[in-house]
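Shown next, in structure tokens, is the structure this report addresses.
One chain of protein is taken out of this complex; the other chains stay put.
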Amino acid sequence: MRVALFLTCVNDTLYPDTGRAVVKLLTRLGVEVDFPPAQTCCGQAHYNTGYRHEAEPLARHFSDVFGEYEAIVTPSGSCGAMVRELYPRMGERARAEGRGSALAAVLAPVVPKTYELTEFLVDVLGVTDVGAYYPHTVTYHPTCHGLRSLGLGERPLRLLRAVKGLELVELPGADECCGFGGTFAVKNADVSAAMGADKVRNAESTGARVLCAADNSCLMHIGGTMSRLRVDMRPVHIAEILASTEEEAAG
Amino acid sequence: MSGRERVLGRVRRALADVPREEVPYEQAVPRGYLREHGGRSVAETVELLAENLADYRALVHRCTDTGLPSLIAGLLRRHGSASVVVPPGLDPGWLAETEVTRVADTADGTPRALDGVDSVVTGCAVAVAETGTIVLDGSPDQGRRRITLVPDHHICVVRVPGQVVASVPQALGRLDPARPLTWISGPSATSDIELDRVEGVHGPRTLEVVLVTVR
């Protein structure tokens, strides 16, 4: 299977460790991963801030870059949701505006074969025990787009429960948004910060040392809040936990 | 231009994108939802009604038709009632064993006069088990809407199982929209203080429902 890693622009720039972890994990599971270097950004920030027309060329570019692969895997619930949920909508809107079906046709091929990482592992590869070892107490925050747009459900938790050495503790108010919300974090900084602080306090109350999620954008907000509030916890992307083994333990 | 023409004109212009020949109403709405939730026997449905009425703080009593007059007399006595409003078509036998003052439900009575009456006894049109609801439709045994509103104590007689349905869809099917309808689920209540339910505001603070089995 020709599998492409769609790392996302945020991970590429700020969280290369997550990308390395995905490559390591998938390789270990026998998947040959390619990283098409022409990839950039799915256009989510543009779209969600009201710049749908600016997002269209990015979506076309995405389709150009990834269209030939059999599966596209991304370690981001929100960027995965952008492709799966919002690319079809962009096509529909263009059609409704009298611009024909060209955009819909260009975007259609990538939609069904884009998978968020945990979906790809559980649904496509059919594994829940990925042979990982991570001797830490972990609490899991389901990010909103993963939870509600993609419907990841139990998949991340099933994967985490199968990790050796990992103690999973439940996060109170887990399904509440952390307050990141892309440009919301700066446009409504006070509310965003209040939501982030509540999320961190809830995480802290679990006694876990690691807060895990499947989206680094949310983790950037939560982690930034933890560090500011001097809470002794670390944000860690689920890929890094799943990639970690007894031979090569992640921090 | 009249308000009517203006509003309707705006509606029509707003819907310029809607094709004239769209799917008709009958096909536009999928009715895949249930006619009732769970399959219950008649007795179980009555049991559920009793449970749900009680859950929302209605006081539930059960008796046979021969025991009804004494039960009603006892309820009025226990409430300390001196007077009771009587709908025009109420079975006179129901009040045969009580001595309290009868007040007729008439068109020229005033709300203020009703405010001085302690209780009201009525029948009902239908009762809904799943929601613990009784529905009044202004029939002669139920009277005008205000008589079950202003007095602080309402005794409502439900004939079981004949007047009991399982669900809201079934209840609507039995009701006539041309009649004034009042759906009652427990005594008056509010959630307006900290979104927590408190019973007893403007409607009757005590709702007693008598489930009467006709022998």
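Letters A and B mark the chains in the order given here, with residues in each chain numbered from 1 onward.
Simple rule for what comes next: a residue touches a chain if its C-beta (ideal position, glycine included) is under 8 Å from a C-beta of that chain, and two chains touch if they have at least 3 such contacts.
Just so we're on the same page, contacts and distances are computed from a predicted model.
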Hidden subunit of the complex - UniProt protein name among "Cytochrome P450", "Transglutaminase family protein", "Iron-sulfur cluster-binding protein" or "Branched-chain amino acid ABC transporter, permease protein": "Iron-sulfur cluster-binding protein"
Candidates A:D12, A:E167 or A:E204 - the one touching the absent chain: A:D12
Touching residue (missing chain; options B:G9, B:P92 or B:G162): B:G9
Residue among B:G67, B:G89 or B:P169 touching the omitted chain: B:P169
Chain B, residues in touch with the chain not shown (by the definition above): 2-4, 6-15, 17-18, 22-23, 25, 28-34, 37, 52, 56, 107, 110-112, 115, 128, 130-133, 138, 144-146, 149-150, 168-169, 172, 177-204
Touching residues on chain A - with respect to the absent chain: 7, 9, 11-17, 19-20, 23-24, 27, 33-35, 37-41, 43, 45-55, 57-58, 61, 89, 93, 96, 144-145, 147-149, 175-177, 179-197, 220-221, 223-225, 227-228, 248
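The criterion applied here is as follows: only the chains that are shown with their structure count from here on.
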Averaged-CA centre spacing for the pair chain B and chain A, given as whole angstrom: 52
